[in-house]
Each structure stands twice: as structure tokens, then as C-alpha cells.
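After the C-alpha cells below, expect a handful of questions from me.
The complex is shown incomplete by one protein chain, all other protein chains being positioned as in the whole.
For subunit A:
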């Protein structure tokens, strides 16, 4: 598929904006990686996920804004 962004690429670009939260979460897990259990670093993960959700929404809004600007330009040309 040329000209079509795959969902994983959108996901990757949204995740890339949360490197600080990611580092905090990673440090929490790696600090004692022989003893990992479910929800060991829940608070850090939720912070990371919040950041990802926000940046994803931001990306969507930016895309929407670009679309609106484009539509307005096309409308004015008419």
C-alpha cells in the first residue's frame, strides 16, 4: 500500500512523543526485572498511556486542522 499510512506508523509517531514517560516506566521495570508481576508499575504505565492518548488526539486534531485549511483553500478558489 503506497500513499497510505499504516496504523502502526501512526501509533509509533504518537508513542515517540512520550519518551520521558517511557523512560520512567522502563526504569521502574528494569530496576528489578527478575521480579516482575502484574501491574507492578501501574501508575507509571498509566502516565505513559495518558501521554500517548493525548499525543494521539493532538495528532488527529492537527490532521483535522490541515484538512479544514485545505478545504477552505479549495472553497475560496471556487
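Assume contacts are C-beta pairs under 8 Å (C-beta built on N, C-alpha and C of every residue); 3 or more make two chains touch, one makes a residue touch a chain; residues count from 1.
Note that contacts and distances are computed from a predicted model.
Choosing from "MIP18 family-like domain-containing protein", "S-adenosyl-L-methionine-dependent methyltransferase", "Exosome complex component RRP45" or "Phosphatidylinositol-glycan biosynthesis class F protein", the protein name stored in UniProt for the chain missing from the display reads "S-adenosyl-L-methionine-dependent methyltransferase". The set of subunit A residues touching the chain not shown comprises 1, 8-9, 11-12, 15-16, 19, 21-23, 25-27, 29-30, 33, 36-41, 45, 48-49, 52.
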